[in-house]
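Left out: one protein chain. Kept in place: all the others.
Think of it as A, B and C in the order they're written, each chain with its own count starting at 1.
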Amino acid sequence: MRPLDLLWLIPALPFAGAAVNGLLLRNRHKPLVTAIGVGAPGLSLVLALAALWDYVANLRPQPFEQFLYAWTTGSLAIDVAFRVDPLSAVMLFVVTFVGFWIHVYSVGYMGHDPGYRRFFAYMNLFMGAMLLLVLGNNLLVMFVGWEGVGLCSYLLIGYYFEEAFPPFAGKKAFVVNRIGDFAFLLGIFTLFSEYGTLHFGQLTERILADPGAAQRPFLLGLSLAGFTALCFFIGATGKSAQIPLFVWLPDAMAGPTPVSALIHAATMVTAGVYMVVRTNVLYQMAPEISTLVAVIGAATAIVAATIGLAQNDIKKVLAYSTVSQLGYMFLAAGVGAYVAAIFHLATHAFFKACLFLGSGSVIHAMGGEQDMRKMGGLKKQLPATYRTFWISTLAIAGIPPLAGFFSKDEILAGTFAHPGALYRVLWVVGLLTAGLTACYMFRAVYLTFEGKFRGSHEQAHHLHESPRVMTVPLVVLATGAVVAGWIGIPKGVWETFGAHDRNLLHHFLAPVVAEVHGAGAEHGMSHLVEWLLMAASVAIALAGIGIARSQWKRRGLEADAAFAARTPVVQRLLENKYWVDEIYDRLVVRPLAALARGCWKIVDTLIIDGGLHVGAFVTELTGDLGRFTTTGNVRQYALYFLGGVVLLFWWMVL
Amino acid sequence: MGGSFLSLLLGDTVTRLVFFPTLAAVPLLFMGKAKPIAVKLYALAVSLVEIGLMLAWTAAHWDAAGLVVKDPVLPWLEMPSLSIVYEVGIDGISLPLVLLTGLLLPVVVLGSWKGVDRHWTGFTTALLLLTTGILGALVALDLLVFYVFWEVMLIPMYLIIGIWGGERRIYAAVKFFLFTMAGSLLMLIGILWLGWTYGRLTGLWSFRYQDLLRLDLPVEQQLWLFGAFALAFAIKVPMFPFHTWLPDAHVEAPTGGSVILAGILLKLGTYGFLRFALPLFPHAADRLAPWLLGLAVIGIVYGALVAWVQPDMKKLVAYSSIAHLGFVMLGILACDLIAWQGALIQMVNHGLSTGALFLLVGMLYDRRHTKKFEDFGGIAKVVPWFAFFLVFSTLASVGLPALNGFVGEFLILVGAWRAGLHLLVAISTFGVVLAAIYLLHLLQKTIWGPLTREENRGLRDLDVREVLALLPLCVFMLWIGVAPKTFLEPSRPALEAVLADYRARLAQPAPAAPGLGASRNPAEAGRSFLVDLDAPDRGVQP
Amino acid sequence: MNPLFAVPTADLASLAPELLLTAAATVLLLLEAFAPALRRAFVPAGLAATIGAAWLLTGSDSGPAFHGLVESSPLTRAFSLTVLLATALGLLAAPGYLRRARLLAGEYPALILWCAAGLLILIRSTELLTLFLALELFSVALYALAAFHRRSARSAEAGLKYFLMGAFVSSFLLYGVALLFGETGSTRLDGIAAALAAGNGSPGLLLLGSLLVATAFAFKLSLVPFHAWAPDVYQGAPSPFVAFLSVAPKVASAVVLVRLVTLFADSPIGGRWPDVIALLAVVSMLAGNLFALVQRDIKRMLAYSGVAHMGYLMIPLASPGNAAWRPVLVYLVAYALMNAGAFVVVSMLYPSSDDQHPIAGLSGWGYRFPALGICLTVCMVSLGGIPPTAGFIGKYLVFLHAIQHQQLYLALVGIAASLISVVVYLRVVYMLYMKPEIAAPQDVAPDFGGQVAAVVAAAGSLLLGLWPALLIDWAVASLPVG
Partner (left out) sequence: MTVPVSWYLLLAAALFAIGVIGALTRRSGIAIFLSIELMLNAANLTLAAYSRLLGDRAGQMVVFFALAVAAAEAAVGLALFINIFRLRRTIDVNRLNLMRW
């Protein structure tokens, strides 16, 4: 039997791990817990690698499908089945690889936490769900994973449930995600009722078979494809924290740092991108929605970047940077550069995970302190952390030849290449964002590692480099942050040097993003333009770094103060994240609660029950008045008799 | 009738399933002085035997093509030109609910172990009689017999709420009784009218489901009759705006009562729609569906919203039932096969997850004698297993994929969307979001966050009995969620048949005067109780 | 010999049950006078006489007697048996009560037996004078029984009120008889029917006469607005006697009313009769239940509920005809069981000396007196017309009849009234089981006979509800096909 046949084990193992850790073991079995908690994802990683090798070597580009069992039959026939094709292959690798190393890291980071076992149970559960999401061969299995990771996100954000805020943040995350899922579901319903299947392959075939049908007007003045695409995209904005649903991600930092690294940077939040690329056929058929995607992506990117500039909590900075980077990915998807989107997804997974873990190691050293204003000059005490963090920062800033550069540049190129003035604007936005990214990321670096220590004494004494089990993953991921980009070196580069195109990723993913009708990504661009674009992005990145260096390297906090002094309005605006949370609270949450109370107190209690009670009272009253006709005086009774007789007689002769 | 009835009672029949609880209640009359523990164990034993009988019966009559099993028909009330027959049977539509009833019986006994602190003989008797009533209503194939069982349920439930209930138990009990009675009396008139019409056409009155299905009535008559039936069922479901009895009943009822009430009693309303109201009056149903759909969707959103702002756990769960059953109604009224499958499975799901939630609230109540949120918060630390089960059941109720709730809601919504109810489905789907809001609110207020109350520090975690009560429910929640096929298949043929029949009758316009429709194609209709296959035609000529 | 005394023995034989009852009554009275020591045996003796009468009834053969003054038919036998059932229940429940009230005396069973005799004759009588005499025979006994509790002012008052009203009404009856006789020239129902069909007499006077005669029985049935005496009398009179009073006379009067209404309605002058009956039915159902709703004294409550039940009973009469007999008979049997049963339990649960019977007094006693509690509950459920009880079967047939004769509105009013009545009866149930026990019972000792009566009534209500075929088949067999 071949490695691919064990595909089902890849998600099954983490689930099993979660079950064992969560239900069977006790806290005292710590070594066993560790063995299972890390072993399960480790084993899946091995299996995944084997399966991938098998796939790439033997099957590519045909998808490999593994049927497990029928979920439902009859007119709604849905199987529980897995699918390995280039797209899921990439995701599979990213998820298992990054996931495994984060698990390793957690052994150290959560080592002293009383909820160690629970933590690993949740993490494994998450791995399982995420793999389900990635491997599912139809929308339903995908949705199951989709909600599953949402659940784990809820549980892990609220991991410190004894404090007040984390559970709340978890709830917020879950609910906001649900709002997205609501649209996702509608999309699924539409596809099913129109095409009678949820299987990715069949869907693509049937849609392509009759493009006219997909483009006929459906709902909300959109075409069928357009409506579905919109639904899916709204779903994606929830999961991937795009405008307008990004508000949950920053709060999600209430969870342990490895969680932020795994779920809220590397894997789960990128599910939206994965989904959009997965269903790219629809988007290719609905240019208007694609445009929307691009605009939302770009807007999110820049908004988040600006906010990130004014945050003092190191994890908040990373959170907003994540939002911003996700924006990039959607920009890419929106302009039809699906490969670029996945490319950036992969590279981002490495360097952002590395950054988060780095920040984790800092926080670890600082004894739980997350405020950069209390840090500074840590590079001496935390050399390994510092170096890896620095490398990843370079990567995210987009400095060649690190991973971030290639992916980001490809996105910008794709945007630039897309016909239409709007896309030029988007390109500029993307470029600016690149600069801002470089700027705020290096601000973080400088505030954390440069300058002199601003924390308390005991913190100063407590400072130490993290143990091996934590630094090794940092190194591994940092390496990834360096090399990951090389699988996608643009065609132009190769050709300029006379080599033939070795853009592996493109060739690999080509079958998945087969174009419906030429909305070409980086086509029709001379190499010169390509080089110029690269130069531009590098330049702006360097500029950003320069500014950051000039501002924060030495002056540290004064720079912030000065900035605040200069433009107080902007400062407040950014510090308060444009008051988005407050606005939502005023516009949505409170009115809803008021409505609910109204329904309860007024409709239920007052109108319905009140009406009934009045009715009952009236009935009682009638009886109570009527009974007084029985006066106890027999003469009255005789009178009634006589009256009755007379009336009846009168009525009869009438 | 006596002798043959006795033989039915002893044979491997539906009748035995229905009346075994009653028989088992007889010894209790002489156990008045017995120790509570003895009575409890007896009740547990009886409930286990009952579920055993059910499983045995199902296994015996199982058949891949669904199952339609009918006991021999007995006369119940024969008069010249009028006959009511005792006719019971189980098909794919009633089977899941029958089994659910069986499953909940032992759960209820275990769940009431501590909560019910007095008159256990009485409690057990009421419970068993109630079970007979429920099962009878589920399997009855003569509308008058159905009505009888339907009413038989009232008194025991009234007693359970009123005797073992909370502060305002009497108010709640009477309210429950009057609401249900108000609806069902109108339904009685409707039933009588149907039988009479049939009698006018054939010369022989009959209340048999299969006879009355042959009636083709003018639209306006259908509208009145459907109204009468729909009111009775809508109150039972309950649909907005007939729901206000439910929160009171649940809040006051003892745990076991709530479990039965939410678990099965409410389902009889939806079952009634599926079994009687729609098939009997297709045109009226079609005409009124928009309004009922509106009410159903209002119920979904309304129930969710109101649940969100409740200060009392049990009330929250009660209102959540209104929302959940709104989904079921949506599915039923969508008149789409998938939606119907979803509705049926959702009836079961709601029984499981809401039942579990009521049990959990009850367990908390047994410990602290309060159900108010303000008295809890942050107890997950103290009672981890309780927290686990609460989270599990809540998630099932939220409709998290891979748990049962999702299956039902998904099928219902897909089906309804396929049937073209885009706006309604959109609103209902938004109800799913609201579900997340209020149910996570429940978790937030009870188990998460800092431990606010000192007295909660000493809370006991679940003991074996409580876990045993919860476990079966949770197992099925997971099972249904992961592999719904197993639970959907048995009902599909019956649902297909009923739906096909419904559509066929809708296809031809309603006549101007009452008439007898053409008898159905047995092959098609044989998969439910649509035509009389085995019983002899009792001399009915138009 | 003088033909005046030429009474065929067959006629005498057909009177056997009535004769047995009257004879037994007389004997008991004499024994009371001469052998008071035997008192304990009086009630059993009365019971034996009742059973004997029932046995004779079942044996007796159909046909007219005494030149058609009385007739005997399966129908009359069925209703007579119902009367005797109520009689038996009333007798069974008596001794315990009388002993507690220190009233143990031969008059009680004697009077009851006389009532029974009168009622049996009333059921059978097909002639106005016989009708009048039978009415007076049991009425006079009833007056005496109502006031039987010598030392109780309320009992005396009940007797007096009943007496005055009864006398007042019977004079109306007699005047009605006179008019009918005068205008038709006959006192026989068949003769009257013939005359009416022939169109003799002045319609106005005929109408008045028929109305006066019919209302007299409407009064006995305590239909609104002729009901007002019922609550007072029920409240004041000895409870076991009320168990009899609230059932037996109503059975007989119902029979007569059905006869009369059917007769008049078929006649040229009878166009309005169905409407009149329908009106009485509606008013009685609604008013009865409404007034019962607000009663705090269980006996008054049951009195008003009885008014309502007679209203239900009138529904079939609103479309007179042979078809009306079946619902009436079935309803009456059910009513006899459940109402008598309720009063029997009441007679045991309230100390006889006490003239108030607050429903609240029962609170929590369902656990102190389990058997009686269950019996009372069953009777209440049955009175509420909730399956599976005889009460439901009765209501079912009544509504069925209404629908069958396109009188849907009567059925609808009926269910509206039932909804109110449910509250009334549920109050008793929740007093029994859902309220804490406040008062420990004093001078309350359920006696064997009473308990037997209660159990019989309750079990009967339940059995006939579960297995209506028993009752229906019997009714079908004994009634003219409609």
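The working rule: a residue touches a chain if its C-beta (ideal position, glycine included) is under 8 Å from a C-beta of that chain, and two chains touch if they have at least 3 such contacts.
If you're wondering where the values come from, they're calculated on a predicted model, not measured in any experiment.
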Which displayed chains the hidden chain touches across the whole complex: A, C
Touching the absent chain when the full complex is considered, from C:59, C:182 or C:480: C:182
Contacting the left-out chain in the complete assembly, out of C:11, C:136, C:190 or C:266: C:136
Which residue of C:32, C:71 or C:232 touches the chain not shown here: C:232
Residues in subunit A touching the chain absent from view: 627-628, 630-635, 638-639, 642
Residue numbers in subunit C that touch the chain omitted from display: 128-129, 132-133, 136, 140, 143-144, 147, 150-154, 156-161, 163-164, 167-168, 170-172, 174-175, 177-179, 181-182, 185-187, 231-232, 235-236, 300, 355
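Operating definition for what follows: only the chains that are shown with their structure count from here on.
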Distance between the centres, which are taken as Cα means, of subunit C and subunit A, whole angstrom: 80
Distance from the mean Cα position of subunit B to that of subunit A, given in whole angstrom: 39
Residues within subunit A bordering two or more other chains: none
Multi-partner residues of subunit B (each touching 2 or more other chains): none
Contact footprint of subunit B on subunit A as seen in their complex: 69-76, 140, 143-144, 146-148, 151, 154, 158, 161-164, 167-168, 171, 174-175, 178-179, 181-182, 185-186, 188-190, 192-193, 219, 592-593, 595-597, 599-600, 603-604, 608-609, 612
Residue ranges of subunit B touching subunit A (in the complex, touch as defined): 241, 244, 247, 302, 305-306, 308-310, 337-338, 341, 378, 380-381, 395, 400-402, 406, 410-411, 413-415, 417-418, 422, 425-426, 429-430, 432-433, 436-437, 440-441, 443-444, 447-451, 483-485, 488-489, 492
Subunit C residues touching subunit A - in the complex, by the definition given at the top: 160-161, 164-165, 168-169, 172, 204, 207-208, 211-212, 215, 219, 225-226, 228-229, 231-232, 272, 276, 287, 290-295, 420
